[in-house]
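With one protein chain removed, the remaining protein chains of the complex are shown where they sit.
Note that the chains take the letters A, B, C and D in the order they are written out, and that residue 1 is the start of every chain.
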Amino acid sequence: MSAPTSTSAAVHNDGPTRAKGVRRSLRATPTAWVIWAVVAFFFVNLAGVVGSVLVSSFGRRWFDTWLPSGFTTQWYGEAWHEFGLLHVITVTLIASALVVALSVVVGAPAAYVLARQNFPGKRLVYITFLLPILMPPITYGIPLATVLYKFGFAGHLSGVVLANLVPSVPFVILTMTPFIEQVDPRIESAARMLGAGTRAVFLKILAPLLVPGLLASAILVLVRTVGMFELTFLTAGPDSQTLVVALYYSMSAAGIRAQQSVDAMAVIYTSMMLVLLVVALRFVNPTQLVARVKEEPE
Amino acid sequence: MTGFDELRLTGVGRRFGTADALADLDLTIQRGEFIALLGPSGCGKSTALNCLAGLLPLTAGSIWQDDQRIDTLPPEKRGFGMVFQNYALFPHLTVRDNIAFGLRMRRLPKDEVRRRTEAAIEMVRLVEHASKLPGQLSGGQQQRVAIARATVLEPSLVLMDEPLSNLDAKLRLEMRTEIRRLHQSLGLTTVYVTHDQEEALSMADRLVVMRLGRVQQIGTPEQVHTKPATWHVADFMGYRNLLPVTAGRVDGETIVVPLGGTTVEGVAQLPPQADGVAQTGALATGDQVVAAVRPEDVRLGNDDVAGLRGRVEVIEYQGRELAAEVVLSDGVRLHTRTDRKVEPGEHVSVSITPGRLLVYPSGGSAELPAAELATAGLAV
Amino acid sequence: MTGFDELRLTGVGRRFGTADALADLDLTIQRGEFIALLGPSGCGKSTALNCLAGLLPLTAGSIWQDDQRIDTLPPEKRGFGMVFQNYALFPHLTVRDNIAFGLRMRRLPKDEVRRRTEAAIEMVRLVEHASKLPGQLSGGQQQRVAIARATVLEPSLVLMDEPLSNLDAKLRLEMRTEIRRLHQSLGLTTVYVTHDQEEALSMADRLVVMRLGRVQQIGTPEQVHTKPATWHVADFMGYRNLLPVTAGRVDGETIVVPLGGTTVEGVAQLPPQADGVAQTGALATGDQVVAAVRPEDVRLGNDDVAGLRGRVEVIEYQGRELAAEVVLSDGVRLHTRTDRKVEPGEHVSVSITPGRLLVYPSGGSAELPAAELATAGLAV
Amino acid sequence: MSTVSGLDWRHRLAERGVDRRLWLLLPATVFVLVLFIYPFVYGLSLSFQPMNGGGAFANYQKFFSDAYQRDTILTTLKIALPAALLNVLAAVPIAFRMRGRFRGKRLMTTVLVIPITLGTVLTAQGLLNFLGPTGWFNRVLMGIGLTDDPIRLTNNYWGVFFSLIVTGFPFAFLLVLSYLSGIDPTLERAAATLGASRSQRFRRITLPLLAPGLATTFLLTFVLAFSVFPSAVLVGNPAGSTRVISLAAYQAAYEQYDYAYASAIAMIMGAVELVVVAVVLIWRSRLYTGSTGGKG
Partner (left out) sequence: ACGAPTTGKPSAGSTGEVPDKPAKAVTLNILDVAGNLQLTQGMIDEFVKQHSDVISKVTYSKSPAPELAGKIKAQQNANRVDIDLVLTGTDGLSAGQQQGLWNDLLPKYADRLPGMKDYLAPAQKMQELAGNSGVTVTYYPSGPLLEYLPAKVPQPPTSAEELLAYAKANKGKVMYARPANSGPGRTFLMGLPYVLGDKDPKDPINGWDKTWAYLKELNQYVDYYPSGTADTMKALANGSSNIIVSTTGWDINPRVLGTVPKEAAITTLKGFHWVTDAHYAVVPKGVSTDKQAAILQLLQFMLTPEQQAKAYDKGYFYPGPAIKGVELTQAPQESQDAIKEYGRPEYDKLIAENPTEVPLDAKSLVAAFDKWDREVGGGKVKKS
């Protein structure tokens, strides 16, 4: 890993003097070495964890050996057909995009108030927003589904989206609050002085400054939504199952299923998340921020 | 919200915890006026601007725009412009976009936005820096962006909080001219906070001098400069020599005070009445008073003249003139300015320009704390 | 790291992208010196300080402390103190803790930390505000915290970036005195950025005048003030009248230039040689030159005197004096200062203090851009 | 004038934080009330209606009087607290080192965040495959002679713990990294000029400014860890050392179909979490929260 050489302040191009001078970037501290060693160890093992599933998902049969005795893509093909994965993945993508967008739209303003203002009853409000995260869906999932069925939402995508919003909105609120606290309120004042109303302040000022925060909470909400089995299952109709339902089914339903086929499902699930994540990170780099500009112009 | 005829602040106050940052501010601003707020650091100038802008809720009083009460309007509804003391630039927007922001909020046509933005960029001399982000600008450049951003909108009222503090003398002069020009050509009303007296004196129609959250004097530059209402204002307006003495003979406006072993004549000053103009009278012999005089009004002469005499102590080169501290025979230390070449240790005669020594009631010892005297550079 | 005898910057440069914010800075600072960096906004002053402090890596050159090369040392190893232009106070620490921070980092005994912190708080007059967080302070108060935080450590070198820009005149004077006092009593070395010429002139042992990232002149206050090395420096040092003219008769140092339909005598100036002192000679009749004179050196007299004559246009009240713009018969506009009462439209005679009109080579039209002339307030 | 006093009243409210900005809370509040509180109250009341009769608190009594059930609280805390702490504590120094600019930084960041995409199932399968008795990990250990018999790292406490690290660390890292990016680097530089070493700068400047974010991160990681369910079953020992409280609730609901009891267990679970959360929040409320200079 090239990291240790780039820890301290390897932030500038080598100027003409730097060749002669002390290479500052090489003076990584012992702590740095320890940290990178731990990270490396973590990654090696992580690679093992992921790799073993990946290899297994392509394995024809894999007994007491380093590698499977043969390779095949049959498990993917079977899973793909068995669950109609194309449809399921489409649904999953649409549902999670909607959940992410809506939970940010609903959650961010509330996070804003909680970050900026002290008002009577704030604690109560805070706890109210915390509860849906703390409480397992067992406590409210079925009545929630009933409500949603009653109003005709459940059984379609809209039910899945609404139900998933329940933990997602508070999640956005919680993660966004510290980000908003970090923004200097005078920036907002300046925008208001220039005639920006609340909406414009949000869209033009806060949103760009909060990009890392938005991105982080969007990714986390996404992960949670894509992975939220119970609420999705309770509210989904036959056409609005998401990938996790299929995955949980393949993993834990009664009946016999090849280990490799579960692995293949898990790989499909992860690949989809990975694509989403990489797309997200392509467009917005969580560390490429306003503050960066201050840090190192170059 | 467009123009207005007058803006009235009545009893405006703002409290932080138990401390009044601003109290009892009564001020009527006429359309087109240029008002400067002056006062020591921490006296409440920025607080006053923030209250006017609607960025801080008042804890007392009200603000009226003509007949409409506006103190509960949110800032974006008031249509005022503001240059923040710390600039508060949008860190994610380029100079150009920072400046165009307000215009875009008004949904002006693209062309006009571009035209006006470029003009403003040129005005503040940032043409080459227009595509930089604020974090890539020098302090002064940032400040100029703040000025351009607030003025490009041509708001009915512009609030400026020390907008030129980070500019060099030359640029400051130019910017001053631009601000005056904008103010006059567009008929803007301007409230301007500055710590630079010269700026205040040269730009403003009226000055508001504050201290500890309260107004000390409101008047034209000339009034404030030549007739400070209290010794605090005098102190602030450059009357660097503030001497706590006992009043001698009083004769109408003239009052004799002891100094350097002899006596000098001063002009008696009284606290301002409601109309804001200082009134005389009512100072009596034996009162504790404060005599105030500017360094420029203390002249050094050759050693051989009769009258006040002293020894030069510290001298400081200040461009054309020298700033010198002279210790009189009774130990009182006077700040003076001179274009004579004097040397430390030299003995000189000291004269005070007639009519330029102002004598104020001290307001009791509580009003004239020793610490403050010490900070005023006075040896008691 | 404690004291040093000298600090040498050789060829120091810092580039942002393709633009040199600082180039070729050669400067030797002696222990105990007070150096002021001066120059227009954006000329690279803060960049220079940051390079010295170790906060910005150099892109060229090196910095030596006595015989040790220090430009690769991290800031905390250099032991310099710095007052940031934007203060950079720790938002989560009270005034007291901000100031005590450096002392604590040195692991000084608790008692000493407390004592020195309190003394510093008192020095910057923040006793009542000591327990506030930076966010609860006024702009000037924050700036004072920054000063106290950097100086309480009594570092071998203090870098101050416009440390007084947000203070009122009175407090600024006091703080100046404090800074000088600290500088002298502790034998600190100080590099001080200011946009205030008077401050620079009165405080510094040497001035470094910069422009566009490059040094224009290094010299004592008197040298820089009376003998600016280039017309740019003159411009910056308050020679508000900069007149591009064609040199007339040259006679040693004396050079005759046309003005207002007649001619006046000026003193020829040449670009500085390596030693930093301006040299004369080598200006010839017919050269494009720039004549520079300060407003204070342009005197207004009664209409009836022979010589230059003009009409008063704009006047501006500036405390004791008036700033007036006078248009000469050839259309040249002169900035003047006067304590006479003049009125706009009045016809006056104009005289220039002998020896105070400096004549510079123009350095070609590229060096004397029209825009710059216009901004200098000159009607070409 | 009555209108005037009405307006003054408004100033007073504004001073106490009650102004029109509070309307921004409305959508989220309505949302949570309708879609969460309303159903949740059913769940709550259900927990007081035991399936097999008894007093209103019968379910709660049943839980606390049965050591097998009661112990799940401790079991869960023993897994969740260390895992959440480790995730946050590990994320901080790593995120801190990811701030400067260096080649490959974007890649590093992405790679560190990637495990977030794994999901519990892949993680569980992977841990079982990789750390299992004949997995690569044990093969390597035995190959280099570190051990003769495979060491057991799955189907016990450690399996669950690892799975919480694998899924929780990137989560914490992403949040911490983002919170960090909001802190103005100038502050650290200022501290450097005051003689603060790297570690002092971190401890005295960065950490305190980061602390509110850390509190939130810890909270969320803890809550996620506390409700660990699939991995407790898949890579843990669900009958024994990793019999977490959510498993108890799950069994009540989906094996015994006693929703009332399940609700009660879930309520207890929420209450325990709430205690931890409250402690963290109280601590957080005493920290400096506010502008960190990075975005202004």
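Here, contacts are C-beta pairs under 8 Å (C-beta built on N, C-alpha and C of every residue); 3 or more make two chains touch, one makes a residue touch a chain.
Keep in mind the model is a prediction, meaning the values are calculated, not measured.
I'd like to know which visible chains would be in contact with the absent chain if the whole complex were considered.
Missing chain, whole complex, touching shown chains: A, D.
Could you tell me which of D:T29, D:S263 or D:S291 touches the chain that is not displayed?
Considering the complete complex, D:S263 is the one touching the chain left out.
Of the residues listed, D:A190, D:L234 or D:A249, which one is in contact with the missing chain?
Only one of D:A190, D:L234 or D:A249 touches the chain omitted from view, namely D:L234.
Among D:I37, D:M51 or D:L85, which residue is in contact with the omitted chain in the full complex?
That would be D:M51, which touches the missing chain.
Touching residues of chain A against the unshown chain: what are they?
Against the left-out chain, chain A lists 60-64, 83, 141-143, 145-150, 152, 154-155, 230, 233-234, 236-239, 241, 245-246, 248-249, 252-262.
Please identify, in ascending order, the residues of chain D that touch the omitted chain?
So the residues of chain D touching the unseen chain are 38-39, 42-43, 45-46, 49, 51, 68, 128, 132-134, 150, 152, 155-156, 233-234, 236-241, 243, 250-251, 253-257, 259-260, 263.
Simple rule for what comes next: only the chains that are shown with their structure count from here on.
Go through B-D and A-D and name the pair with more C-beta contacts between its chains.
Of B-D and A-D, it is A-D that has more C-beta pairs in contact.
Taking each chain's centre as the mean position of its Cα atoms, how many Å separate chain A from chain D?
For chain A versus chain D, the centre distance works out to 14 Å.
For chain C, give me the residues that contact two or more of the other chains.
Within chain C, the residues that touch at least two other chains are 16, 74, 86.
Where in chain A do residues touch at least two different other chains?
9, 11, 184, 186-187, 209, 290, 294, 297-298
Which residues, counting only chain D, touch chain A once they are in their complex?
Of all residues in chain D, those touching chain A are 16-19, 21-22, 24-25, 27-29, 31-40, 42-44, 47, 90, 93-94, 97-106, 108-123, 125-127, 129-131, 134-137, 139, 166, 169, 171, 174-175, 177-179, 181-186, 198-199, 212-213, 216, 219-220, 223, 227, 230, 234, 246, 249-250, 253, 259, 262-263, 266-267, 269-270, 273-274, 277, 281, 289-296.
Spell out the part of chain D that touches chain C in their complex, as residue ranges.
184, 186-187, 189-198, 200-201, 204-205, 208-209, 287-288, 290-293
Under the touch definition given earlier, write down the residues of chain B that touch chain A in their complex.
Contact set of chain B toward chain A: 53-55, 74-76, 79-82, 84, 86, 88-92, 101-102, 105-106, 133, 135-136, 149-150, 153.
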